[in-house]
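The structure appears right after this line, and notes come after that.
Then we have chain A:
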Amino acid sequence: MAASTTVRTILLSPRGGLSAIVLAIVIICALFAPLIAPYAYDIQSLRNANLDPSWKNWMGTDEFGRDLLSRIIYGARTSLSVAITAISISVAAGMTLGAMAAYFGGTFDRIVTAAVDLTWSFPEILIALILIAIMGPGLNSTMIAISIAYLAQFTRLTRAQIMALKNETYIEATRNLGAGHTHIIFRHLLPNALTPVIVAGMLATGDAIILEATLGFFGLGAQPPTPSWGAMMSSGTAQIFIAPWIIIFPGLAIAITVIAINLFGDAVIEALDIRNRLRDS
Partner candidate 1 sequence: MPDLLSDNLVTIRGLTREYSSSSGLFGPKRSMRAVNDVSLDVPRGKVTGVVGESGCGKSTLARLVLRLIDATAGTVSVNGVDLGSLSTSDLRKLRRNMQMVFQDPYSAIDPRYSIRAALLEPFKVQGVPLTNSEAKTTIEELIAKVGLSPRMADSYPHQLSGGQKQRVGIARALALKPSFLVLDEPTASLDVSIQAQIIGLLEALKQELGLTYLFISHDLSLVRYFCDRIVVMYLGRVVEILPNARAEPRHHYARALMDSHFEPEPKRRKVVTRLAGEIPSPFNLPPGCAFAERCPAASNQCRTERPLLSTGVDGHQVACHHPAG
Partner candidate 2 sequence: MALLTVSNLSVSIGRLKPLDGISFEIGKGEIVGVVGESGSGKSLTAMSVMGLLPLIGGKISAGTISFDGIALTGLAEPAYRALRGRRIALISQNPMTSLDPIIRIGAQIDQVSMLHLGLAESAAKARSIELMQQLRIPDAATIYDNYPHQLSGGMKQRIVIAMALAADPDLIIADEPTTALDVTIQAQIIQIMVELVRDRCLSLMLITHDMGVVAQACDRVVVLYAGRVAESNSIDAIFAEPRHPYTRELIRCIPRHGQIPGSLTGIPGAVPSVLDYPSGCRFHPRCAQAFELCSHNVPVLEQKGSGLAACHLSEVVHA
């Protein structure tokens, strides 16, 4: 199926189209936050603390009097950039590790497989917490922690793909032409293994947003005043009875984004018909 037909199939399906619109809005907010946000995210005004949603502040203000809508729009930047960067690192590293383990086999494969199985048996949040405990809180360590937490998943998936592909006749045929390992890995194995790994990466981005929010909630992620959806919810807990919107709106932002990513991912899986390939890992 040609790429353009696949894209059309995804966008014309009900969940694919709807989720694509939602995701586009979130991404635009993240990219153009300074142009879209009505106020700066860090202007405090204690006189205006905990204001109800109004025409002036659509989502009200937080305990420091900062406009919540502006902070959610800027927060999209933090959440998306952390999640996307972390998952990209994770996918790149996982593909390299998985491909090398599957292709070369032997001791290296056994070590990688053992490490993957070990991390696989802990929840991602636990791994991330341990890593942040070692590296100290902050955006960079959140990013690294998330990428390591998801590394096992992509290593495992890539390894399974390559294991299946390397027995294809065309690999042997190419080797017989005199091709070296680099040619075989980069021209044949990885391109054929790429699609399911990229789709899995997309779905994991949704989980990574939740993980980033969770770490933010514990105060381990972005440090104030940088807005982060998780940290905003955390500060909202103290005001939950007097200004519940402080916790509700960031929560909704997380939920809507993650649901949209998952629906979009499902539509892609359907259109490419790769559900089985994602399952064999």
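The working rule: contacts are C-beta pairs under 8 Å (C-beta built on N, C-alpha and C of every residue); 3 or more make two chains touch, one makes a residue touch a chain; residues count from 1.
Picked so that all candidates are chains of the complex that A comes from, given by their letters.
This is a predicted model, so every value here is computed, not measured.
Colleague: Of 1 or 2, which one touches chain A within the complex?
Modeller: 1
Colleague: State the interface residues of chain A toward candidate 1 in the complex, per the touch definition above.
Modeller: 168-170, 172-180, 183, 187-188, 191-192
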